[in-house]
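The structure appears right after this line, and notes come after that.
All protein chains but one are shown at their positions in the complex.
Showing chain A:
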């Protein structure tokens, strides 16, 4: 049973606080914040205790979601519950951030009141909860130059305005109540996280992909929808279909609401989505990638005439040409530098003999030709542990989460690729 639930910002501001059992005072919030900040780097902060009170927290969107308890509950259930709370806030408020939480505190209090009674979870489904939630969400509207692209000359439609902006899916699920007609949209995101280790000569040493198909549904009552995957999609190393292992994953698991009767033969997932965000399918793939990764990394070590050594790394993206890129960088020492070369779509970083990692994040928006569904290239970041001048090549390591078209079990029927707003499914 949960004693209290509170949400803190990264700076320790109290955003939400609700006491369910009166077992501890509100001063424990500050105790928690001091504890979580005072921990040395190697100590796990997930569960902490203070005078018989356990703090369990998850960190999402830069916020601490904390539950306290005096009993000895299941840590799995508690963390899952907090994650679910964060997901619900995201569903109802559009996004989870300090701003959206403080704008919608009434709504979140209402949510908490319905989700927990006396510290016991009552219900957590978006479907049921929406009957009880009366407050309407307030969405922050940041000014963005990107929005201006959608306005054509004299208000005419532009190429861009036919396409949903990349922030289209980050709006509250229930906001359609006020608007007549509303927007009946379903978004399918395919998100892949790549963990790749690349040797100093540019060869791929290790690769690991974790992917998921995420569905965000804004349609109040959706009929059944069919997601067709590539028919040559195969699971495991032994099972091969079609002309070989074109689309292969090691393991995959599905949401419990997905009906799999047509999956075995036709690779069709049948699902009747309820409102909100769900992960329909998760898959994993390691070692042998069916296609090269969407970027390459090269490592260079040069000795300058002055005797200094320059440790450099260049990452280039092998993505389609119409990609607008931006670069953000986290450098740990002043003699490191990073720059973006838009023409060759490469990001070069270099450092002079110093120790420390550099983190460069390349962000880009990719528009495929033709129907132009924008595919959000979320981030590809690379880090070179540029430690020691004469080291036997520590290698470059790259983590990226990106929509990575080649290896996708790409939805082929029913709905197009990701981020395409689709009208209420009537055909299926």
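Criterion: contacts are C-beta pairs under 8 Å (C-beta built on N, C-alpha and C of every residue); 3 or more make two chains touch, one makes a residue touch a chain; residues count from 1.
In this section, contacts and distances are computed from a predicted model.
*Asks:* When you check the chain that is not on display against UniProt, which of "PAT complex subunit Asterix", "AP complex subunit beta", "Exostosin GT47 domain-containing protein" or "fructose-bisphosphate aldolase" does it turn out to be?
*Replies:* UniProt lists the chain left out of the view as "AP complex subunit beta".
*Asks:* Going by the contact rule already stated, which one of A:35, A:70, A:130 or A:270 would touch the omitted chain in the full complex?
*Replies:* Considering the complete complex, A:70 is the one touching the chain left out.
*Asks:* Looking at A:286, A:316 or A:337, which makes contact with the chain not pictured?
*Replies:* Among A:286, A:316 or A:337, only A:286 touches the chain that is not shown.
*Asks:* Touching residues of chain A against the unshown chain: what are they?
*Replies:* Contacting residues on chain A, toward the hidden partner: 1, 13-19, 21-22, 26, 29, 41-47, 49, 52, 54, 56-60, 70-77, 79-83, 102, 105-106, 109-110, 113, 117-118, 120-125, 132, 134-135, 195, 197, 206, 208, 210, 212, 253-256, 282, 284, 286, 332, 355-357, 383, 385, 387-388, 390-392, 394-395, 397-399.
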